[in-house]
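Have a look at the structure below, then the notes.
Just one protein chain is left out here, and the rest sit where they should.
What follows is chain A.
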Amino acid sequence: MLDSVEVTSRVGEILTAHKGMEGSLLPILHAIQAEFGHVPQAALPIIAQDLNLSKAEVHGVMSFYHDFRENPAGKHVLKLCRAEACKSMGADRVAAHAQKALGIEWHETTTDGRVTLEPVFCLGLCACAPSALVDGKLVGRVDEAKLDSIIGGLK
């Protein structure tokens, strides 16, 4: 767990780096997520104060984007596409397999903290459906066997 002093000082540095930028809220949230692996709630009032926004507004923006996480993810993040093209190619089946293999539901992390499983809506890789995103890297034609090898490779 990060202590609040650490959050405050590092968020402060990120805010300073974005001074004067127009529409800087999203870049700041991205930078904070890159820094901490998630956006700590404690950072939001500091951002709000700095950007002359209310804490409600910052909360509204952050909660709009599913990619900004409130809590740290597992060591690896596995995202499975849930959109139409992938569904027509068996994404539901693959997803059920992933949940069973990892023993977790959507948005959960395995108890050993190794893998976080998340749904995503269209990775733009419909031609190779069903598709997945493994730690930011695109993978196509994901069937059960491929999924097992992916999970097996996530140490």
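Note that in this section a contact is a pair of C-beta atoms (placed from the backbone, for glycine too) under 8 Å apart; a residue touches a chain by one contact, two chains touch by 3 or more; residues count from 1.
Note that in this section contacts and distances are computed from a predicted model.
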Point to revise | Omitted chain (choose from "Sn-glycerol-3-phosphate ABC transporter ATP-binding protein UgpC", "Formate dehydrogenase subunit alpha", "Thiosulfate reductase molybdopterin-containing subunit PhsA" or "Bifunctional diguanylate cyclase/phosphodiesterase") - UniProt protein name | key: "Formate dehydrogenase subunit alpha"
Study note, to complete from the structure: The one residue from A:Glu35, A:Glu57, A:Asp92 or A:Glu144 touching the chain left out of view is A:Glu57
Point to revise | Contact partner of the left-out chain, one of A:Val7, A:Leu44 or A:Ala132 | key: A:Leu44
Check your understanding: Considering the entire assembly, which residues of chain A contact the chain that has been omitted?
Key -> 41, 44-45, 48, 52-60, 63-64, 66, 70
